[in-house]
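Removed: one protein chain of the complex. Kept in place: all other protein chains.
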Amino acid sequence: MNSEPLIYDISVAGREGANLPEADVPLAKLPADLMREALDLPEVSELQVVRHFTNLSRKNFAIDRQFYPLGSCTMKYNPKLNEDMARLAGFAHLHPLTDASGSQGALALMHGLQTWLADIAGFAAVSLQPAAGAQGEFAGILMIRAYHHERGDEKRTKILVPNSAHGTNPATVTMAGLSAVELPSDAKGNVDLEALRAACDDTIAGMMITVPSTLGLFDSNILEVIELVHACGGLLYMDGANMNSLMGIVKAGDLGFDVMHYNLHKTFSTPHGGGGPGCGAVGVNEKLVDYLPGPIVQITDPGQEPDLPPFYELVMPRKSIGQLKAFHGNFGMHIRAYAYIRSYGGGGLREISNHAVLNANYIRVRLQDAYHVPFNRYCAHEFVMEGHWEDAPDIHALDISKRLMDYEIHPPTNYFPLIVPEALLIEPTETEDKQTLDSFIEIMIKIAEEAKAQPELLKEAPHNTPVRRVDEIRAARQLMLCCRPEPDWHKAEEKTE
Amino acid sequence: MAYIPHTDAEREQMLNIIGAKSIDELFEAVPETHRFPALNLPPMMSEMDIVAEMQALSEANDHAGDFAIFRGAGAYHHFIPSVVNHILLRGEYFTAYTPYQPEVSQGTLQAIYEYQSMLAQLTGMDAANASHYDGATSLAEAVTVAKDVGRNKRKRIILSPYINPQYRAVVRTYHQWGDLEFVGDDQPYTTSELIDLIDENTAMIAVGYPNYLGHIENLSLFAEKAHEKGALLVVVANPIALAMFKSPGELGADLVVGEGQSLGIPLSFGGPYLGYFACREDYVRRIAGRIVGETVDQNGTRAYVMTLRPREQDIRREKASSNICTNQGLMALAATVYLSLMGKNGLRKAAELCYHKTQYAADRIDDLLHFSVDRLQPFFNEFVVKCPIPVSEINALLSERGILGGVDLSEDYPHLKDHMLICVTEMNRKSEIDSLVEVLKEVRHE
Partner (left out) sequence: MGSWKTPENRKYLKTDEWLLLEGDTATIGISDYAQDQLNDIVFVEQPSVGTVFAAGDVIGVVESVKAASDIVTPVAGTVIEVNQVLEGKPETINSDPYDKGWIVKLKVSDASGADGMMDAAAYSAYNDGR
């Protein structure tokens, strides 16, 4: 594929890409002394813009194009209906500071979603404020800290985090001004109970734990873990990143978790958008209800059926940890998740988890001879295997990933969780059909054979992608982060070339 | 179910291969006492019925299709060319993940690189990241950078009272345990009073450009004193205004952050929006969030890749300065497409349209007997109107006539009782402005 020039490189002075009206009011005098002179933006036609971004799009792998078994990311089908719903004029063109009386439709939708999410995970209340999972985690740890603080329990400064955790967990703890204490995993991939017991004391503010774990396993000791932390006075945070295997299977609140974030952009199909936006709604039990980040939607007048509907308003929880972003969260994501839950209904949500888990186990069993699966038991919606063989010592997980690209499949997650060497974390999701899984399995088996017979095929992969392996070292040593303004060293280099 | 493709026969085959009798058996590790709870949710709905329900919900809102919008205060109703939405709806963009695998993500990566370039150009900075959640969290992240630059020893953070009140609230949420002293916004300080607050213990001062009241602040004054004391000047800028006014970089800003919603992103009841974050070269390694850099592939072909990765949470873990992972990538793409379409001349033209229409509206309202406009400082697309009766009463009247009036400033600024913040953009036709003025004309002293 030819390389697509930068939009700046096709710019021609005087060309226009937007059709704006002339002023229909008298022209005011412009404040000359405050005005800028240069503004170096591209000058291109509308068709050039369409072609440029269409051509660029063709360089991406995406769920709409191919299988995307990227572990821990839940790359399921993003229904088109949801995109249309988010673009309805009454949602898309609604100002966030519209009074409650003028935004009852939007508030009713948010209230519905809050209520459903609370039920799905067994919590007393939900806030839709957090814009992403990491912000949900931050909200959760701030709530835990506020809870202890209010009780005068200031010595609780530590949060336990298993060594298999997402990096966001320890980073969140630091952001909240607490310290993360890493816990080892045992041979089965569960939290090491002995280490947990030893760590539990009156300095523990809480524990963050992903369920099922980042290894894709239900921790069979989970109730004991929760009991131990509660017994020492700590609260339990569940990272809901892996909730795609839990809907209708088990509720976090029932297990004893005090707070959890949902990733609407994983479990509830809102698109990943090449990095975002997302929504990391948080749910809490009664202990933490008053601390939720706000505003949240509440019914302030129940109304009277059938003629007088309830009245919804945005309210700040009584002891809220505060506002996490301007306005009311990523409302566009709320709309999509609402439409998604409506599409499945209560019974259907369980089918999501059933089939996500069925698909993952099917791949696991069919690949267990060709690859080493370190924790080889029934997995949840994903499982981890090792991308390395003793009889192909030069081949690493990364090489397998790159080779998969040649077969038009997006690689699994590499090198995470950190506790499995050469990890390949595979998450098929429920929306993939058996034929797609079979084809992936055959390709993975073929790559395992290639790794031994023709390792150079893997080492030099990918061969057929828009670019080959890229020079990340050059990118980091000779920082070139934008073409406008152009860094001095780059200008100098071009002259000498 | 259209989204789950399995047939009964396939389920059987798959279970056989797995060696399980039923799907339920796969969940044996889940504590039995809590396994398979009932969900108290409504039953599944057909696509037709969902559309009907959601159309009804959407129409139960006073939106810009039916109302003339004169409300801004951090969310702006601007023109969005059709192309933006068409590009955003390409599945290759919106159904892709974060571009961790550069060989199959060049589309997203190059678009982000172009975005970074355009934002650096607009703000007059040397670099920009790939986005934060919104303008408010960008400012909160700027505080983290300033704290770090001040080696955690400078504790004073000065926030102008005329930074969006919601942004100031978010900054406080983020840094509630940060051992910092927030000053500057507890009373209506003047520019010179604010500048006097900058001392040797100050990590940064943040100023709006234009500020929350629409005023174009004299940034150079802030820059001079901040730099004399070794503090950073953080500017919260409206990117449309930057098409017309001198860039914060030119006037001495160290970090420029803000809300990019104006750049091709619909109001959408407050989100998803786009937190942009730009900085001088000196601070590039201290900022959070993803950053894309240019490099080459093994054949020497130009290529893009996420760089400066060791700052991020997945590598730095508890030592990372921020936990941000998911950002607002697709919204950054919207801004990139928007800025490409508008281009050098179009963006300037849109900004000037905002300016002319705002001046026209301000003139007409100022001419009214019972209203006056604060015109001491130059303003961009918002201005403050002193009203003869409470703003809420005026807004109720406007609402009856299909107009969403300005924000009531009295809640956040007690000294601005009966003051309304009116916003005018290129979307407000002259006839709308004239209608607004006609309704205001009816308002009398009580």
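By written order: A and B. Residues from 1 in each chain.
Keep this in mind: a contact is a pair of C-beta atoms (placed from the backbone, for glycine too) under 8 Å apart; a residue touches a chain by one contact, two chains touch by 3 or more.
Note that the structure is predicted; figures quoted are calculated from it, not measured.
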Quiz prompt | For the chain not depicted, the shown chains it touches | solution = A, B
Quiz prompt | Given B:Arg35, B:Arg280, B:Arg316 or B:Lys417, the one touching the chain that is not displayed | solution = B:Arg316
Quiz item: Of B:Lys21, B:Arg285 or B:Arg375, which sits in contact with the chain we cannot see?
Solution: B:Arg285
Exercise. Name, in rising order, the residues on subunit A that touch the hidden chain in the full complex.
Key: 472-473, 476-477
Practice problem: Quickly run down the residues of subunit B that touch the omitted chain. | Solution: 285, 309-311, 315-316, 319
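As a convention for this text, only the chains that are shown with their structure count from here on.
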Quiz item: For subunit A and subunit B, what's the span in angstrom between their mean Cα positions?
Solution: 20
